[in-house]
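Let me begin by presenting the structure, written as structure tokens, before commenting on it.
A single protein chain has been omitted; all remaining protein chains appear in their positions.
== subunit A ==
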Amino acid sequence: MPSTRDWINNPLGVVEGMFAASQSDPNSGWEAKAVEFFKDHLKEKDAPTSVPSLNDVPLHYLKPNSLVKFRCLIQDMFDPEFYMGVYETVDPATKAKVLRCGKYKDVTECGVDFNSRNTVTAERQTFYCVPIPGENPWVKESYAGSSQARVVPSTSYAPTRQKRSYEEDDEMDDMDTQPQKQREPHPGPQSPTEQHGNGDCKRQETEAPSSQTASTSHLDLNFPLPGEKGPSCLVKVYENWDNFKLNDTLEVYGILSVSPALSALADEKDASSSIMDPTESMETAEEQRVHCPPASLVPRLHMLHARPVSHNNPLLPSATLEDNSAFLSSTLSEMASVRAELLTYFTHILLGDALAAEYLILHLISNVYSRRDVLPLGKFTLNLSGCPTASYTERLYQIIQQLVPSSYYLGMSLQNMNQMRLVPKKDYVANRLASGVLQLARHTSLFLDEIQLEQGQLDTTGVRNVTALGNLITWQKVDYDFNYHQMEFPCNINVLIVSEGRSLLPSDCQIHLQSQVTPANMEEYLSSIHMHTQTSSQLNKFRIYLSVARLLDYNISDEMTKSVEDDFVDMRKDDPQSVSAEDLHRMLVVARLLSLSLGQTSLSRDSWLRAKHIDMLRRSRMEQHKCVNGNEP
């Protein structure tokens, strides 16, 4: 059925057809119509799944100029580009002039009349997008499995190779080796020196000796997390780019452009630096590399439509929950039972501590639902103290990794803290935002392992990193370093700190693990935890449960508000030192999360009392441990 698939295989043809049809009528608004056309097609049942995804199909299997989708995070925003929205071509043989549309493509046919008066300059915006950082393997597999797009090696792959003939010969080798290199996992934290040994870089250095720093980061795709894989993409946005923000997660539907001419442009510029032309050397070689990387490495994607990703859990329908009431009601009815199962599971993992298990559930479904001025509401950073050994925390992370869509494990060892780049920093030489670990999508679980921390000296970077983590926890924001000033970027990251004693970082809530297992049996117990893997259907249930609970709406009725207020005043009357405003804040958050975890969308008297009760239990437990550890004020 060639006609129905045309909009996937040859979207440019569709756009051009519409453009040509609109020429008779200048006010037809064909641009809006074209976008509408693709939107409509994507609304069809399983239409989205039939579009191949850049996330799971290797780039060389995809047809150039076809419609693809990409699930990604906006890592950087470049300056806007001016391009010819409409241009005129002259046929050398017949001298016939044809108006053409310059949208959604990078490369033009030959014979463009640059001095034509019909040229229309338009503006578009470029975003540098990377796959969602920390996306867990089960999510990737599940998405890949559900895709119905036929991924056969496309026939256009060979022609692409031929076209490369207008690059230099050795450049071709370079291009071929790069995709593999990119797939090599970066060991350890990203450091530029590690890539020094790369033979490719050496070659680059001999070519451009003046730009040593440029060559080292040539292959740096700027992923926020070390060891990430996958393609990054330059997404060209044609409309409403003001609606997109940095660190937004999107599913972009767009036209893939991998024309090698794009990278030729960059290389050609390097070679021809002339003294006669001072403007030419203005853009540093490094900037060129970043903004015009080889298309085989960083493909261009011309956005037709983008859908904000509210969650990246493949088990949930991608539409918002309100639109999918059937799914919602079926899961809501099951929530209480799933919660009970999950509680048992967590209790088992947390060495038989049911209270800690309860708090862990609350933590995993927490979400910054609103901000009042600078104060984020709904954050719930949990500090799990009293964890036995390092191997235990790693296992705990593996289990959490199995349950949440994206997560990252950050061992807070001195080395890591002193060397890692946590906060993104603007690199003015390359004119881009060099990413850092804390540039994460919302709802990412950040697992901080403080057990890795040993005695020693934190240097300047280390202190800055610890401060950044503290800011993240307290304000849910990261101050990106723009060298001359800092800029606040709000975020929404669930931070879980595991530590021996009270953590040196602030937290909303600390709970000391009370092991029901005797130290003698600890080893045995620990090894059995790992064996106790859940069946996949059970795991899927948990995964759905956690994601749904986080997305639910919640409200407090007026009479509940009244009774909470009275409660607070009463508590203060009895013992003013016992509850402060912060405690009330926290208890309201606990009550909220508790209700949501039970699938209730409004606060009930019971939930409030229960929230008060578990908070009291936790605090009484903290009292016992006050004397044990030295971190108390």
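Miscellaneous remarks
Keep in mind that, in the parts below, a contact is a pair of C-beta atoms (placed from the backbone, for glycine too) under 8 Å apart; a residue touches a chain by one contact, two chains touch by 3 or more; residues count from 1.
In this text, contacts and distances are computed from a predicted model.
The complex includes a chain that is not drawn, and of the options "DNA replication licensing factor MCM7", "TECT1 protein", "alanine transaminase" or "Proteasome subunit beta" the UniProt name matching it is "DNA replication licensing factor MCM7". The missing chain, though absent from the display, is touched by one residue of A:11, A:102 or A:133; that residue is A:102. Residues touching the missing chain, restricted to subunit A, are 31, 76-77, 79-85, 87, 102, 105-108, 110, 112, 114, 119-123, 238-240, 242, 245-248, 261, 264-265, 268-269, 274, 276-280, 282, 369-370, 372-375, 377, 428, 431, 433, 482-487, 489-490, 555-556, 561, 564-565, 568-569, 572-573, 576, 580-582, 584-585, 588-589, 592, 633 (touch as defined at the top).
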